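Moving on to chain A:
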Amino acid sequence: MGRGGDRVLSDLLFWVAGAAAIVTAWRVFRADSMVRAAYWLMASFVAVGVVLVLLDADFLGLVLLLMMAGEMTIMAVFMVMFMMNPAGLNPMMMVHQHRTSIVAGVVAFLGLAAVGLFGAFPVAPALSAPDTTARLGRELLGDSMLIFETAGVALLATMIGAIAIASGSGRYGTAADGSVEPPAELASGETP
Partner candidate 1 sequence: MTLPALLVVAAALFGIGVYGALSQQSFVMIMMGLELMLNAAILAAVAFWARSAGGTPKGQLLAVVVMAVMAVEAAVGFALVTNIYRIRKADITEKLKALRG
Partner candidate 2 sequence: MLTAAIFIPLAGALLMLALPATRERRLRIVAVLVAAVPLMLLALAWLRFRGGGGFEQVEAVSWIPTLGARYAVGVDGISLPLAAMTALLFTAAIVYPVDLRGRPRAYYALFLFLESVSLGVFLAVDLLLFYVFFDLSIVGMYFLIAAWGHGEAARRAALKFFLYTFAGSLAILLAILALYLSSASGGAPRTFDMARLIAERPLDGPGLLSVLAFLGFAIGFGIKTPLVPFHTWLPPAHVDAPAPASTILAGVLLKMGTYGFVRVVLSMMPATFQRFAFPLAILAVVSIVYGALVALAQQHLKRRIAYTSVNHMGYVVLGIAAAGALRTGAEGARALALTGATVEMVAHGLITGALFLISGSIFERAGTYELAEFGGLARRAPALTAVAVLAAFASLGLPGLAGFVAEFQVFVGTFAVYPWLAAIGLLGIIVTAALFLQLLQRVFLGDMPERWAGWRDLSRRELTALGALLVFVVILGVAPAPLLAVIDAGVRPLVARR
């Protein structure tokens, strides 16, 4: 493909993907059931992933596509199964403070769109380089090592914490038994 045609095609794809991302995002909150909402959300992520790829951030796009979308969906379904019975497929529309929310959304959109449209950002396009991903890797293990490690620790803490909270059983029987504040009055025989 020629450079010009390349750009037209990618522009076209961007518009399609961008529109898809927005429309699917909107559908998330218009879905009849939580499961459908989760799928719409996944679709939105996929659309954004496409845009990322179009921007030559192939790796990120794929990560987003595969890891995030998948993880999101799985967890959402898990949640729905856990909480909604039967299976969360019932039609639902559970909203509150609807007008306020619309106003807030619109204001957020307008504000950030204004930033995008009228704000001057430095112009320094990324050169289309083949080693983008490799550079990311070098960054991760080089200058931004600490950041990377911090992210790792955060994920570790999340795992420990999530298990500690959510896991129903532990080494000593039901995990949550006794997990309350100390009683206000002493049990008989106990000395203060």
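Simple rule for what comes next: a residue touches a chain if its C-beta (ideal position, glycine included) is under 8 Å from a C-beta of that chain, and two chains touch if they have at least 3 such contacts; residues count from 1.
If you want to know what made the cut, all candidates are chains of the complex that A comes from, given by their letters.
Small disclaimer: the values here were computed from a predicted structure and weren't measured.
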| item | value |
| --- | --- |
| Interface partner of chain A in the complex, by touch - 1 or 2 | 1 |
| Partner candidate 1, residues of chain A touching it in the complex | 7, 10-11, 14, 18, 21-22, 25-26, 28-29, 34, 37-38, 41, 44-45, 48, 51-52, 54-57, 59-60, 63-64, 67-68, 71-72, 75-76, 78-80, 82-84, 94-98, 100-102, 104-113, 115-117, 121-127, 129, 132, 135-136, 138-140, 144, 147, 151, 154-155, 158-159, 161-163, 165-166, 168, 176 |
